[in-house]
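Only a single protein chain was left out; the remaining protein chains are all shown in position.
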Amino acid sequence: MDQLSQPLDHKKKNNQKKAPSIWRDAFHRFLKNKYAILGLVILIFMLLFSFIGPYFSPYMDAKIDVSNGNQPPSRDHWLGTDNLGRDVLLRLMLAGRISLTVGIAATLIIILIGGALGSIAGYYGGWLDVIIMRLADIIYAMPGLPILIMLGAIMSDLKIPPPQRIYYVMFILGFISWVGLARLVRSQILSLKEQEFMLATEVLGLRDSKKIIKHLFPNVLPTVIVSATLGVAGAILSESALSFLGLGVIPPTPSWGYMLSAANNMIDFTKRPWLWIPPGVAIMLTVVAINFIGDALRDAFDPRQKI
Amino acid sequence: MARNLVEFRNLKTYFYTEEGVVKAVNDVSFSIREGETVCVVGESGCGKSVTALSLMRLIQSPPGKIEGGEIIFDGRDILKLSEAEMRRIRGNEIGMIFQEPMTSLNPVLTIGDQLMEPLMVHKLMTKKEAWNKAIELIKQVGIPRAEQIMTSYPHELSGGMRQRIMIAIALSCDPKLLIADEPTTALDVTIQAQILDLLKKIKQERNMALMLITHDLGIVAEMADYVIVMYAGKVIEEAPVKELFKNPKHPYTRGLLKAKPIIGQRQERLYTIPGQVPNPIGLGNYCYFSDRCEYAMDICRQKMPQLTADKSGHKAACWLYEGE
Amino acid sequence: MTQFIIRRLLQSIPTLIGASIIIFLIFALAPGDYVTSQLQNPKMTEERAAQLRSLYGLDKPLPERYISWANGVLKGDLGDSLMFKKPVIQVINDFIWNSFILGVAIMFFEWLIASIVGIYSAVRQYSVFDTIATLLVFILYSLPSFFLGLVMLKVFAVDLKWFPLGGMITTASNYTGWVHIVDVAKHMVLPVATLTLISVGGLSRYFRANMLEVIKQDYIRTARAKGLKERTVIFKHALRNALLPLITLFTLELPSLFAGAMITERIFNWPGIGKVVLEGIYIRDYPLFLGYTMLITVLTILANILADVLYGVADPRVRLK
Amino acid sequence: MSEPLIEVKNLKKYFPIRGGVLQRTIGYVKAVDGVTFTINKGETLSLVGESGCGKSTVGRTIIRLYDKTDGEVFYKSIPIHSLKKSELRKLRPKIQLVFQDPFSSLNPRLRVGDAIGEALLDHGLISKNELRDKVIETMEICGLAPYHIDRYPHEFSGGQRQRIGIARALILDPEFIVLDEPVSSLDVSIQAQIINLLMDLQEQKGLTYLFISHDLSVVEHISTRVAVMYLGSIVEMAARDELFAHPLHPYTQALLSAVPIPDPDLKRERIILEGDIPSPANPPKGCKFHTRCPLAKDICREQIPEYKDIGGRHFVACHLV
Partner (left out) sequence: GKTETQTPQQSQEQKTTPTASVQDSSNWIKAKDTSKIPEASKTRTDTIIIGLYEPKGVFNPLYSETSYDNYVNSAMFDNLLDVDFDGTYIPSLAKSWDIDKDNNTITFHLRDDVKFSDGTPLTSKDVEFSYYILSDPTYDGPIALSSAGIKGFKEYNEGNADKIEGIKIIDDHTIQIQLEKVLGTSLSDLNIPVIPQHYYGKDFAKGKLDGVKALEQQPLGSGPYVFEKFVPGQEVRLVANENYWKGTPKIKHLIYKTTTDETAVQMLQTGETDYETSNISAKKDNVELLENLGFVDYSLLPTNGYGYIAFNHKLPKFQDVRVRKALAYGLNRKAIVDAVYQGLAEVRDVPQSKVSWAYPDEKDIIHYDYNPEKAKQLLDEAGWKLGPDGYRYKDGQKFTIHFLASSPNAVNDALVPMAVENYKDLGIEFVAEPLDFNAIIDKVNKGDFEMYFMAWSLTPEPDPYTIFFSKGSQNRIGYATPKVDELILKGREELDMNKRKEIYHELYKVLNDDLPYIFLYQRNDLNAKNARVVGFQISSFRDFTYSLYQAEILAY
């Protein structure tokens, strides 16, 4: 037994060091990535800008003043005013609250539903796959607009207070858009589950949940992250479409998407760029930030990527 | 005497990991002559594969990096060549058999496709010629049903079959140098013998040099002209094969020879070298084998021994022989 | 395989029935109907509205309406569009091909550009090119399509006069043959450019992410060891392995070839199906809308069968069961 | 002799060969074609044979990684292939397998510490706090330094990966292990260490092994009994000493003669096998070995030799014996 007992002396030396969990470790790598930091800084800025910023605005309690409408940026109104004379900067900040929440929450829901259902369908195959994927077929083919119109009316009939509807919207957005991600995840899992390391988990008798969550899902993470980044932008932009159907924000509360689409004619486009450039830039910054973070996360979870 | 085909001069290949720098190949120098078989043996993880990969310039970077030294191949410094020049050497002048046959084959391409590729690129064969040649190669490495194998995918083959496919790919363009990283681990002895015979034959016919990385001292004995023994990123001993087996100098080499079970000479327990390979991160300037060495002296723990040759040209890096 | 396809086709029958019922219900439950949309006509009376509803069969109970509609569909009759006053098939046929040629062109350029940009970004991860491509991608991605469309129109049609201001053919032209094709192509440039630019972004990210996964694998090292050209290594060895999610995206996109792009079609005045259907939804032209949706559903289902078949082709380890 | 732990009865495993555009099954690879043996508790049965003869497939089918085509496998009289999934899962820790290809059997995104320890945790065999110590302990036993625990598989050399695979199996404290070439990439010193370890464990805990290897010197050292496979079937099986001393089957004889000896001066007389290597998809009639057998007679070409006990549990399938 010399070989067995001999190395055990080393043990004491080594186990003081606590196991760096995959998360802590990823976090560590994440922080080393300068893009990640940049992304994080932008995102935090956008959050502060939206949630704290309005308290610094002198126009919080300002009245509508049409005679002061459509003013270009000036010292008083850094980003100009809209057609009702409201301060664009303040509206931009207020809009961020909604847009950021919707964008991020809807995306999380998509990932949760799409990731879970895609994994399950891909992993188990058989009738579960058939049911999930046929359901996905139906949902994917389902026309968005009429559903939304109907939901808008239903919510109205149910007398759900308009300001609360935004929370339902996040679910709805998530619910009708998980299909793409589910398909993506499933396709990759179909291939991954046939690889040898999955046979190895079978030998170990791991629980299915563990096989999926710990072994399969991390391997589809890159795709999921791309989906998520794109999803945030998508949700922010499509929120405005929902707002028109009584599902999104209720005017006068603004959202970025709403501000953008309020300027959708040639005149505002050429004559009043201050109406659409700020929300456009805000969306872009958010998306870029989230992408940087997503990319860094991808790298952080990729053991072969060393920075 | 044949001229040097490859010469490693103070090669250093490091991996930059989070915990620190892994000096996988640490100042390695040796050479391979034309038509010669050099076997590289050594503790698992001592840097044999990395040495070979450095020669191919296929170290993944980051984290790996060739930090210094030169590799002269056929008169050119490999490390200074352009990518395009390197491409003409790879697969054509130097063939390589990778250690892990499963992951080294592309899972979504058929065996035939992967075999025919270098033939069409380097030997400019037509598809049909390449196909025929590939079938011939498959047969040569002893795999039955060659036509079917051509259209199979890697996961449908057994371990040994994949390994032989790798061998076939490496041999396909008649390289001047073949690097074989444990080419026969997954092969049964009859096929192994067949493959070794094949390699010998090709060597003779084409004056191919062979860098053979292996653990099987039986194979070393059978194939090698010259043997390099590595330990923890360094060459610790090198000698012609007969000299090495007859007169192993470094205590590690001696241990290796002792640990090998030999058929018909059963022991109750196999001999093992006590202890562990040291952590390659942050190694100091001393003999890395010192903590496992039964002959260790004080100096071993303080100073790094240099690789020095004795009169017969048998080189070893050990303080035991420093005085000779 | 044949068996698999047959089984999938059989499965698609209940899927289609289910989908049609759900879609029918949703549309029926959406508030208002075609007659409601006519109520803004000040001459409309209650009786007239009731009469119209009964003419259109809107007053019957839902199951009955569904069955009579489904009956028609089985006989290949999708009914008459309410707002066009002609058979739905004819309306769809009038517009869908216009959407289709636009869609095909966009898809072609989108995939071409996305693959090049995405792959190059992956191979040169964190290079200047990658950073710029990333930023550009997201700028384009965060702009709604109408903005890009307006920019395009303003710059290339109004100011520079390089391309026509929307539409699909030169007004009052009677071109045929090659001249006609060139004429249509000219009109396609701006809408195609707009939609391509917008959609390239997302796709290129998928290319990038999946290539990043693959290019570090051992078999890529093997491919390099064979002395293959970098192009072969990347496009043959790496891309093939990154293909699964891309196949998914491709087949997800296929039905949309026929779906039309509502906003772009409107801005560029492209006579596509998207614009028509959008209007149909707003004024509750349910036969048109149901017919169109069923068409898209069928396409979706077919595209997904194709996807599952292609998975097996792209990756032999995927087993169809 | 103790009771049988594993009984394999006429086990068959065929893989379909697909061809054509439609991927139809056009034939079968008879990877394992009727294999029968038993392994008693505390024994090591070694499986040797030509590459591709079906050793790994036997190993994997025994523990039901592959579904069998025919036959049955009993573990302590439990028919493994008839168990429900949940029952099988409970049994898993007791029956382990060390993979032939260590790298591909490791998840590239899992640290080796997690890979080794996760099953313990998942089966509730250990608490989270104790886990790391246990993992380190096992790693050290298998010759891996503790500082390796947080690395990823691609950062290891071939031999180190193989030891990870062994540690992953051993940590579960199994009763039966299929070792598929567990020491092929290890240098002799570590190989010796591992073999000593395996034998120690067998002695202490009565472990049972199915040991698949090409290295006959290792086989000679470790086995209780040895089975020689050729083209999907066992051609000879006997106690170790008996087999090495009196190999009866011509294939066994050829095999033994081909073992390289670590002495450059010694040259041995090898039996060279000539003739076509047959394909498992289309095995030759009669004795499968006849195409390459130096002693083949007419009868060998026509009749399948009976697999019989010629006394002292020495089984052989050859007409000439």
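A, B, C and D label the chains in the order they appear, each numbered from 1.
Keep in mind that, in the parts below, a residue touches a chain if its C-beta (ideal position, glycine included) is under 8 Å from a C-beta of that chain, and two chains touch if they have at least 3 such contacts.
What you are looking at is a predicted structure, and each value in this text was computed from that prediction instead of being measured.
Asker: Which chains here would be touched by the one that got left out?
Answerer: So, taking every chain into account, the missing one touches A, C.
Asker: Using the touch definition up top, pick the residue from A:73, A:125, A:144 or A:162 that touches the left-out chain.
Answerer: A:162
Asker: For chain A, which residues touch the unseen chain?
Answerer: Touching the missing chain: residues 63-64, 66, 69, 83-84, 86, 149, 152-153, 156-157, 161-162, 243-246, 250-252, 261-262, 264-267, 271.
Asker: Please give every residue of chain C in contact with the chain that is not shown.
Answerer: 30-33, 36-49, 51-52, 55-56, 83-86, 94-95, 98, 146, 149-150, 153, 157-158, 161, 164-169, 171-172, 266-267, 269-272, 275-276, 282-284
Quick note on the criterion: only the chains that are shown with their structure count from here on.
Asker: Which two chains meet at the most C-beta pairs?
Answerer: B-D
Asker: Determine the centre-to-centre distance between chain A and chain B, using the mean Cα coordinates as centres, and give it in whole Å.
Answerer: Chain A and chain B have C-alpha centres separated by 49 Å.
Asker: With centres defined as the mean C-alpha position, give me the chain C-chain D separation in Å.
Answerer: 53
Asker: Centre to centre, by mean C-alpha position, how many angstrom separate chain A and chain C?
Answerer: Inter-chain centre distance comes to 23 Å.
Asker: What parts of chain A, by residue number, touch at least two of the other chains?
Answerer: Residues 3, 7, 194-196, 302, 304 of chain A each touch two or more of the other chains.
Asker: Residue numbers in chain C touching 2 or more other chains?
Answerer: Residues 216, 218, 315, 317 of chain C each touch two or more of the other chains.
Asker: Can you list the chain D residues touching chain A in their complex?
Answerer: Going through chain D, the ones touching chain A are 60, 63, 65, 88-93, 96-97, 99, 101, 104-111, 113-114, 118-119, 122-123, 132-133, 136-137, 140-141, 145-147, 149-150, 152, 154-155, 165, 168-169, 172, 193, 196-197, 200.
Asker: In their complex, what parts of chain C are in touch with chain A?
Answerer: Within the complex, chain C touches chain A at residues 11-12, 14-15, 18-19, 22-23, 26-27, 29-31, 126, 134-135, 138-139, 141-144, 146-147, 150-151, 153-154, 201-202, 205-206, 208-210, 212-213, 216, 244-245, 247-249, 252, 255, 278, 281, 289, 293, 296-297, 300-301, 304, 307, 311, 315, 317-319, 321.
Asker: Residue numbers of chain D touching chain B in their complex, please.
Answerer: Answer in residue numbers: 15, 17, 19, 29, 48-54, 56-57, 100-104, 140, 143, 145, 147, 150-151, 155-160, 162-163, 181, 184-193, 195-196, 199, 214-218, 220-221, 244, 254-256, 258-266, 270, 272-273, 276-282.
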